[in-house]
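Quick one: this structure, given as structure tokens, is what I'll be asking you about.
One protein chain omitted, others in place.
Chain naming follows the written order as A and B, and within any one chain the residues start at number 1.
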Amino acid sequence: MLGTSAAAISLQLTTTTAGNQISGGTGTGYAQVSSIVSSGETRTITAAVTGVPTGTSLSVTTTPPSGGNSGGVLGTGSSNASLVNGASAVTLVTGIGSCYTGAASTDGYTLDYTWSSALGSYGSIVASAGATATVVLTITNIP
Amino acid sequence: MGSRNKISASILLFIFGFILSGSVFAQRRNTAKMNLTCNIPAIALVDFASSDLRTVTYNSSLLDPNQVEQLVSDGATDGTTWINYSSIVRNGTTNYITAEVSSGELPGDMTLNLYVSPDNGEGAGSKGTACGQMVLTSYPQIIISNIGSCFTGRGLNRGHHLRYEWRSIDNENVIEKPHGNIVSVTYTISSTE
Partner (left out) sequence: MKKGFLILFYSLLNSVFLISPARSQVSTAGDNISLSVASLALIETNATSISMSFQPVSVAGAVLSSVSNSNLFIKISSLVPAGTARKVTVKLLSGTIPAGTQLTIQPTASTTTNSGGTLGTVASSPVVITSVDQNLITGIGSCYTGTGSSDGYRMTFNWGIVNPSATYGQLFATTSNPVIVFTVTAPE
């Protein structure tokens, strides 16, 4: 079972220095998991995204929890997984067994997002406010 | 019948069924959505990279365009002035840079020419189109137009090179040592919005 807080994570790209590229889009979300597997089974968490603004790139570094609210086989995270609009789901966490992360909104797997401007398509970047990119996380079985 | 032996015990058996189901979890919620609010503010920032005298003023609101000001004195400036900018535009709009003589007196028998070269190729995005050559007046004239979302990079050899030249009134001869007047040229980045 997978859950996350409903609150949106706010990211912004800008600069205050003439001549510089816009930068600075970082934010963190959390995904809570409760899992019971059959013997020999592991699960993975994958992510698919829509709505990433044109001319920008999104990536995420995922870290399993290690605090007192969690326990069991929590799996292995990943660094800088690239999230591209419409691409097939990318794997964020592997090797999840029976485990729990705790149910508070800051419990769970840490997802550190990095949103940056893409040099190759910089000219297509358009100023916007409140555009929403949606990351859909899925926990799947690997039998 | 004699008395029964005092040791006696009976045994009952219980059978437990333990069920710990993983498949039940798979039927419940196995997806979650994270919403990311992505903000890209419109920006229009301009600055010099130069060893010449300059004063810089910035304004953060797009309604009050960003400006930089350069003092131009005797003779042509050497090739050390570069204009840098960062721009993020809304759909259907562009930014442009104007130049005007903002203070000091233009002598009546001379013209002040500004040469703006094309963008030097650093940075990324839709850089503006340079005018090439412009005679500066006290009225703002567009010297770089059609700036989309881009950045030139910061410092010397980035963005557009600026060069000034004093000429005789008929614009024929270059004057090496003009009267000694100092004028200020103000560059302003604005939006077509």
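Assume contacts are C-beta pairs under 8 Å (C-beta built on N, C-alpha and C of every residue); 3 or more make two chains touch, one makes a residue touch a chain.
Note that this is a predicted model, so its numbers are computed, not measured.
Among the residues A:32, A:46 or A:62, only A:32 touches the chain that is left out of the figure. Summary of contacts with the chain left out: across A:73, A:90 or A:118, the touching residue is A:73. Residue positions on subunit A in contact with the hidden chain: 1-4, 31-34, 36-39, 41, 68-73, 97-104, 107-108, in rising order.
One rule holds in what follows: only the chains that are shown with their structure count from here on.
Mean C-alpha positions place subunit A and subunit B at a centre distance of 28 Å.
Subunit B contributes residues 20-23, 25-26, 28-43, 45-47, 49, 60, 66, 84-86, 88-91, 123-126, 148-155, 158-159 to its touches with subunit A in the complex. Within the complex formed with subunit B, the residues of subunit A that make contact are 1-4, 8-22, 25, 27, 29, 31, 34-38, 41, 51-53, 55-56, 58, 98, 111, 113, 115, 119-120, 122-141.
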